[in-house]
Structures are given as structure tokens and as C-alpha cells.
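With one protein chain removed, the remaining protein chains of the complex are shown where they sit.
First chain written, first letter: the chains are A and B, and each begins at residue 1.
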Amino acid sequence: MSSVPNLAPALPEIFLAIIGMALLMVGVFQKKTDNDGEVRNARMISHLGVVAFVLTGLLVFTVSGPSLSTFSGMFISDPFAVYFKVLVLIASAMALIIAQDFLEQHKIAKFEFTVLLIFATLGMLMMVSANNLLSLYIGLEMQSLALYVLASFHRDDMRSTEAGLKYFVLGAVASGMLLYGASLVYGYAGTTDFVLLAQLFEHSPETGSSLGLIVGIVFILAGLSFKVSAVPFHMWTPDVYEGAPTPVTAFFAVGPKLAAIALFIRVMVGPFGDLVGHWQQIVVLISVASMLLGAFAAINQTNIKRLMAYSSIGNVGYALIGLAVGTEAGVRGILIYMAIYLFMTTGAFACILLMRRGGRMVENISDLAGLSKTHPLVAAALAVFMFSMAGIPPLAGFFGKFYVFMAAIEGGLYALAIIGVLTSVVGAYYYIRIIKVAYFDEPGDPLDADVGRNIALVIGATSLAILLFFVYPGVVVDSAAAAAASLF
Amino acid sequence: MIPALVFLPLLGAIIVGMLTFVDCNNDKAKKARIDKIAHWLTSGPLLVSAVLAVLIFNDVALNGNARTVELFTWIDSGTLDISWALRVDSLTAVMMIVVTVVSAMVHVYSAGYMHNDPCVPRFMAYLSLFTFFMLMLVTADNLVQMFFGWEGVGLASYLLIGFWYKKPSANAAAIKAFVVNRVGDFGFVLGIFTVYVMFDSISFETIFNAAPLHAETTIKVFGGEFHAMTVACLLLFVGAMGKSAQLGLHTWLPDAMEGPTPVSALIHAATMVTAGVFMVARLSPLFEYSETALMVVTIVGGSTAIFAATIGCTQNDIKRVIAYSTCSQLGYMFFALGVSAYSAGIFHLMTHGFFKALLFLGAGSVIHAMSDEQDMRKMGGIWRLIPVTYALMLIGSLALAGIWPFAGFYSKDIVLEAAWGAHSIAGGYAFWMGIAAAFLTAFYSWRLLIMTFHGTPRADERVMAHIHESPKIMLVPLMVLAAGAMFAGYMGYENFVGGNAEAFWGDSILVLPIHNALEAAHGAPFWVKYLPLAVGLAGIGMAYVFYMWKPQLPGWLAGQIRPVYQFVYNKWYFDELYDWLFVKPAFYIGRNLWKTGDGAIIDGVGPDGIAAATINIARRVAGMQTGYLYHYAFAMLGGVIILISSYMLFGGG
Partner (left out) sequence: MIIQGLAFYMFAAIAIASAVMVISSRNPVHSVLFLILTFFNGAGLFVLLGAEFLAMILVVVYVGAVAVLFMFVVMMLDINFVELRQGFLNYLPLGAMVGLILLTELLMIVGGWHFAPEATIVGLVPIPEGVTNTQALGMVIYTDYIYLFQAAGIILLIAMIGAIVLTHRTRSGVRKQRISDQVKRRPADTIELVKVEPGKGI
């Protein structure tokens, strides 16, 4: 009989799980005699949730340091995991902050939102720390299941429920693929543990010639690609982004992406790192396809949420460049890229959340016309986000792309870097079009003037982060370098 | 002192250039005040510069203190090392005098002439800017700096020809001047490249010292071996032809008369157009080593002299007559250079600068008096009304015709004698063409005088009633120039081309001993010495016969030799020829390239095409997004299969 496992490395997750359940209890047993009471209750839980994320973040710092694994090697806490956990927690906290107003306006303010968000975040933290194909799958499912529910949280809205359903069904297909791949790998190697797998391939890299193993990896890749919405597993993204409630979309665009990318990196360079020659070509294909589709498909979009969906597809393509290189520099590039992506995207969605007219959300790009007149500060922030996404220096987005492309060039993947630059040009077209609409188009009916304090806070923080990144990039770059180093 | 001389005009130009932004709002008094400030802020520095130029001339040319003032490094790249430096030797000092004195006079004169113009500050700023560039050109220490000045004067010339930019003809003339000059400049640039290839340097000091070593060097051009020095010199001479309006590239000069008259006097008579002459003289250490180049220079110069003189006889626009006369006189200068009599060429350049500026400004005074009438057929009989102008014009014409003791006599004589003294075929050709041109020069000069001032008035009464002598501010500069036209020749003869010449020029001009045309000139026989004067007097006499005593004769003669007259009257059909040969095809090609080349092909495939393709792709990609769940699932499965298949087919690693 084995003794009690070491719980210390998993402290943040345990804490968050307990908090999640505790808030569920609080929410359920809170007296809510009328509708107002329910809203008050939801708001309180939401605030507590933000606090919980902050506390979890602090706990994450207590476990930062050398790599520790526990639970029979299923769970690992290393600088890489810590890096992503911090990003995920920031993303979740910001999503929660900007969500509350929206939920109240749409009369769907329920405390379960916070609870589900916490559990989704828990799933992400587990994904980031997964060190076994099984724990990978469990984390993934926990995250996904919570997200399916969140996608259709606006249950009286046809689009929202449709989004949830689509996400659910396709997610199930993806999970199936992932599991199929995992079983193929298990069938070949006889283990699902990342460390043992890595050892196996390290000793005999020629074993990679086993077709079954590679196909298994491809299936795992497919399952992960679905979660990061890389082409050709992206089809759900625009529909779900459009249909889901906007704060949920904001969260979708950031949190799960972060976690799934982390998982992607860990699986590819961890157990299968020595087989890079076998999967590199596949990742290159996915990356190129994502960049191209992200750039071209976004051009015709009129709905800004759909546009952001394609934008996120393209961004994943850029991030995957770093993975395709398969080197430490490449991974560092992704880590920096994702950190910047987190702030850009959250900020952009916070701006989108302000697109209300007469109390109703509007989502067309053309509705932004005249924003510079009615909300000059918001328009400026939006311009910052869009210019950053387009990769205009000295904004942060430029550096994100820069590190990734540099890694590709150093790794000899010139074609990938060139395609990346070219698609950035195409991408710049639709990003800058948004700025053009906001600044130069004939204004229609003005958007609602009131900007919630929460949203203003998030917009301010993110736009400052993007603007001033170049002043002190060391924070991100150094920790990303350390995180990347822990994988190799 | 030297930098001050060069940069004072620039300073004036910049300050006055700012004044153009002052909005006068139809406030007459304010505008007058601004104009006055503009006028003095440009004329003042110029007058100072002129005084400095005289002092420097005394120091450098008369006392032999040639020097170079280094300002700062401009380009330092590989073996190419170019600095801004002001090289002042006798040649430069002479040019500085001509440029600053004439320019200062023109500045002052403009105060009167441009009195009613709405854009006086702009005009004055351009004039000063031009002067700066011209000084930059003559003080250049290397070919690139010279090219800087060269292009700068071209720019100023463009701006000033098109000064009245509301006039389409002025714009067209400005563009023409710019474009024709580009042809020459292209040659100049190629010449600079060739020199750089040969010498690995473009600094005058270096290339002049190394020139003897490269006398026999050959260079490969289009697969053929050519004498390198000849290639370089001919290319540089193309540049000179463009700027100095020599036969072939002369067409812009008459049209340039669209600019205000002071501009014509300054740029298109006295200074800029002589830049080519200056350049060849400056590069004499190179030209000396290429017999072919010198021969070409001689022949082109001689041809231009006679060619332009014939046209001058038939023109009716007072300024155009003088413009063709300028063209012709530049021809004289060039064939003087061609027979290695550089000093004679520069001597003629200087005297010509004075009397041609005088003639132009005098013509301006006439035009001013005639209420902006330029056609000589509508003038006549006004000499009593504007006696001072008449007298000044007479002095200018006497100088131009080469009548003793006016300046033109000395310079033209020595030029022709040098041509004779060369004892070469080209020299002989140039000599006889020069004699013929001298006859025609005298003839059209008096034709101009008689048609303008004598005979019965042909202007209408309103104009006649309004005729008045120009104000003092216009007449005083004319008098200064007249003094130059009278005495410059006599005073300069000894130093420029006489016994003292060698000491005067010092190292600034190189003449190989075998090219002894100038010495031979001094020993020319009696008939050579006095033939120019004789034909000049004959020309004057004929003009009196034709236009004073038998006014019906010109018409009869023109009728007798109709084709010849038409040919000459239409300026040898050069414009038509170029129009047919270059302009029309260029427009045709341009239009085709624009419509089909750029519009259909480049835009179609490039920007527009890519944009259209992008949008098309975008539409297709977006079309894939059907919204059906099973399509999405199928796409995922298809994706997996594609990935696996691609791995199986192409392998990995």
C-alpha cells in the first residue's frame, strides 16, 4: 500500500477545487427570495471568485521553483506549468471581472457562472500540469465540460444554445480522437506516463518508425488542435464564438487556448520530443493552414466576434510556428507570444463588450463607426489592441511575432517565417480596418455612453500592458525563457 | 570669408522663403512692407557677397592665393570619400564675380520690375536660392558637389521659369527645361561614374593629378574598347550641352523666356547657362588628354554659334532674339574651349555675362515701358520716350556685335583668333562659322534696336500714352552692367588672355604645350584680327538698309527664299522633330504603360489583383463555414486523414 501522496505541488489546484465547491454551496444556500437577491448573490460569488483566482495565483508562486511531480507521476509542477498557470489565472480573473455587468444586463446573472468558470480554470491548471496521457485527458474533459455549459449559458438564446451544442458534439469527437490516439500510443509503448515515454524514445529513437505510434501521435495532435482551434479542426470556432455570450467568448479566446497550447507543447516536446522529425511536418502543415485561414477568412466577416474567432485561429497558427521549430527558442517564442496574446485579446473583447446600443449588444464592425467621437479613450485602446495584433512596433504584438519568427529563422524554417510575415500583412488589413471604421467612418447612432468600472479597469490595464511592454519586456521574456528551459 | 560669400544668399533665401507664409489678406500696405523686407533681405546679402567676391578675386586671382576650404564630410563609403569643400582658384574667382555681381544687380532690378507681382518674397527667395546653388557649383571641390550645385540651379531654374504657374505656357516651358536638362544630366552622371571607375575618386585634386597617368587607359563599353578619357569627357560634355543649350539640347532655352525677365537675365543669359562652359574649363586637365572630345566640343560650339544666329535673325519676340543670341554666344565660348583656349572662353563668358544681362534687363525695361508687350512688331519709335534705356541697350548691342572698344570686341576677337590659331580642320570650321555668326549677330542686334526704338510707332495709342522711363532702381543696375559691358573687355584683356595670363590663371586651367592656339592667336595676321570687326560693321550697315531705309526689303527677301526663311523662322524645326521623335512616342509609350502596363498588368496582377484574389479566397473560405455540425465533424475527420496520409506519403524525418 502506498502512502499518502505529496499534496504540496498540487496545492493551487486543491485550493481552487475546494473553493469552487465551497462557492457552490454558498451560492446554493444563500437566501434569494427575489430576482434582485439572485443578482446580488451572483455578484458576491463573482467577487469571491476573483479573490479565489488571486489567492490561487499566490499559491502558484509558492510552488514555483524546481520541478516536482506527485500522484504517481501524473501531476507535475515545473516553471513551465507555473508560467502558464499564472497566465490562465489572469485570463480567468479578467474574464470574470468583465463578465458580471454583461450577465446582469442580459438577466442571466447566476452564481453558477462563477462556479463553472472556476472549475474550467481548475481543468486548465490540471491540463497545464498533466504529466500522463490520462491526467491530460481528465484535465481536458473537466475544462471542456465546464466550457460547454458556459457556451450555452444564455440558455434562452438560440445562438447560445446552438453554440453550446456544436461545441459539445465536436468536442466529443475531438476527445474521441484524442483517446484513440492515446490508446494507440499506449498499445505501442505500454505506458501513458510522459517520463517513461520520453525515456523509451530517447533510448531508441528509431522506434518512431512504427507507423501505429505516429498515427497515434497524429490523433492526439488532432484532439489538441481542436482545443486550440487550429485548422482543420477549427470549424467550431466562429460559430461558437459568435453564439456564446460575449464574456464567455472572451474567455474561450484566451483561457482554453493558453491551457491547450501548454498541453500541446508539453506533449510534443516532452514524451515525443525525440520524435520531432516525425511530427514536425504535421505541425508545420497545421500552422500554415491556420495562418492562411485566419488571415483570409477574417476579411469578409462583418461580425466582430466572428472576426476575433478567425483572428484567434490565425494567432494559434503563429504560435504553432514556435512549436514546429521544436527548439527551446521556439518554445520561448510561443510562451512570449501567448502572454501578449492574452492581454491583446482580453482587451479587445473588453472593448467589444462595450458595444451596446440602447442596452442591447451590437456585434457588427460597422457599429463601431464614430467610436472615436463618443468614446475617445476606448477607441484609442481599441486602436492599440488592433495595431498590436497587426504586429506594428513598438506595441507588444510585434515582439510576440518577432520572437516566434526569429525562432523559425534560426531553426531553418524559412518558408514558415515567410508565410507568417505574409499572412500578417493580410491580417493587418482587417485589424486596421476596425481602426478605420472606429475613426473615419460616418458615425451612425452612438453606442451607449456608460462604461462599466470593471471593464474600464480591464481595458486600461491591458492596453497599458500592450503599450508599455517594450519598456520592460524582461518580466515576460525572462520567465518565458526559464519556463522553456525547464522542458528541455 | 568664402563660406560667408557662399552661404549668405542661402540664408537670405531661407528667411525670405519664410516670409511667403505671411498672409497679407489684400492689405496693400502690409504687402508693400513685406515685399520691401523681402527685397532688402535678399539684395543685402547679395551685395555683401558681391563685395566679398571682389575682395576674394583680388586675393585669389590677382595675388595667386588659391585655396580650398573644407567644411565637413558628406559621404564616406568605401573608397568614395566626398566632403563639402569650397575650392577657390582664379577660375572660380572669376565666376564668383560674374555670378554675384550680375545676381546682385538683378536682385536690385527686380525690386522695380516685380513691383506689382503678388508673390515677391517667393520670387526673391528663389533668386537667392539660385545664387547659392550657382556659387556651390562654381566652388565645388569634387564632381558630386558640382553635380549638387548643377541640379540645384536646375531646380531653381525650373521654379523660376514656372514662376507664373497659372500660365500653362510657363508650366510647359518649365517642364521642358527640366526634362531636356535631364538628358544632359544623365550624361553628366554617367561621366561622373566613368571618372570614378577610372580614377577611383571624384575629387578634382586627385583626378587632375592622376589624369596624365590615365591618358591612354581604355574602357569597355557595350563590348567595345574605347579611349577612357574620351568617353568620360564626351559624357561630361553632354551634361554641359544640356545646361548650356548647345545644338541639339538647346530647345528649352528660348521657351525658358516664359519666366520673368530678371530671371532670363540672371539664369538664362549670364550665369546658369554658362555652367557648362565653366565645367569644361574646370575639367580642362581631363579634356586636354582627349583630342576627339576637344574636336567635338569645337564643332558643336561652331555649329551652335551659326545655327542660333540664323534663327535670331527671324524671331520677332524681343526676348527670344536675345535668347538665341545667348545660345549663339555660348557656341563661341565652346569652340574657344574646344581649341584649348579655355581662358578665351572664360573671358568671353565674363564679358558676355555683363552685356547679355544688360541687354535682357534693358529688354525688360522696354517691356515694362510697353505695358508687357514683347513683340517687336508692335513697338518702334520710342527711343525719344525712353532715352536712357535706349542708350543702355545701344551699349549692350555694341558690345554684343563686337565693336571697338566695347567688351565684346576684345573677347570675341580673341575667341575667333584662337579658333584660327588652332590650325585644325575643326578650328577652321569654327572660325568661319564664327565670322558668319558675327555678321548675323550684328545684323539681328541692330534689327532688334531699329524695330524696337526707331521707325514709326506700331503700338496702339493707349500703350504709347503710357510709355515711361523705368524707375531709378531699375536703371542703376543697368548702368552698373553697362559699365561692365564697356570696360570689362579692355580691363580684363591683359590678365585673361594677354601676357599676364599664365600667372593669372595659375593651376586652375591646364593647357598642354601642343595646344598652342592662344599663342598662335596673338600672332594672327591682320585680316584675322579685323575681320570680325569688319563683318560686325557690315551687319550693322545691312540692318540699317533692311529696316531703316528700305523696310520693304526684308519681306521681299523672305518671299524670294521662302523655304529657307520658313525653315529658319521655325527654328530649323527642332521642336517639331523632337516632338515627333521623342515626345509623341514617349507620350504613347507612357500612355500605354499607364493604361495597359500599370493599369491592367501591374495593378491587375499586383495590388488590385492580389486584393481581389484575397477577397475571393476570403469568400470561399467563409463559404466553407456552413453551420452544419456534420460538415464540421467531417472536416475534422478529413483533416486527420490528410495529416496521416501526408505523413505516410512524404514520410517524416
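As a working rule, a residue touches a chain if its C-beta (ideal position, glycine included) is under 8 Å from a C-beta of that chain, and two chains touch if they have at least 3 such contacts.
Quantities reported herein were computed from a predicted structural model and do not represent experimental measurements.
Considering the entire complex, the omitted chain makes contact with A, B.
Check A:39, A:74 or A:248 against the missing chain and you find that the one touching it is A:74. Between the chain not shown and the residues A:12, A:139 or A:452, the one that touches is A:139. Per the touch definition above, the residue from A:85, A:110 or A:375 contacting the chain not shown is A:110. Among A:107, A:155, A:357 or A:453, only A:155 touches the chain left out of the display. Interface residues of chain A facing the missing partner chain: 1-2, 5, 10, 17, 20-21, 24, 71-72, 74-75, 110, 112, 115-116, 119, 122, 126, 134-135, 138-139, 141-142, 145-146, 148-149, 152-153, 155, 164, 184, 186-191, 196, 199-200, 203-204, 207, 210-213, 215. Those residues of chain B that touch the chain absent from the view are 634, 637-638, 641, 644-645, 648.
Keep in mind that, in the parts below, only the chains that are shown with their structure count from here on.
Rounded to a whole number, the gap between the C-alpha centres of chain A and chain B is 70 angstrom. Within the complex formed with chain A, the residues of chain B that make contact are 614-615, 617-619, 621-622, 624-625, 627, 629, 631-633, 635-640, 642-644, 646-648, 650, 652-653. Of all the residues in chain A, the ones that touch chain B in their complex are 165-166, 169-170, 173-174, 177, 208, 211, 214-215, 218-219, 221-222, 225-226, 231-233, 235-236, 238-239, 275-282, 285-286, 293, 296-301, 426, 429.
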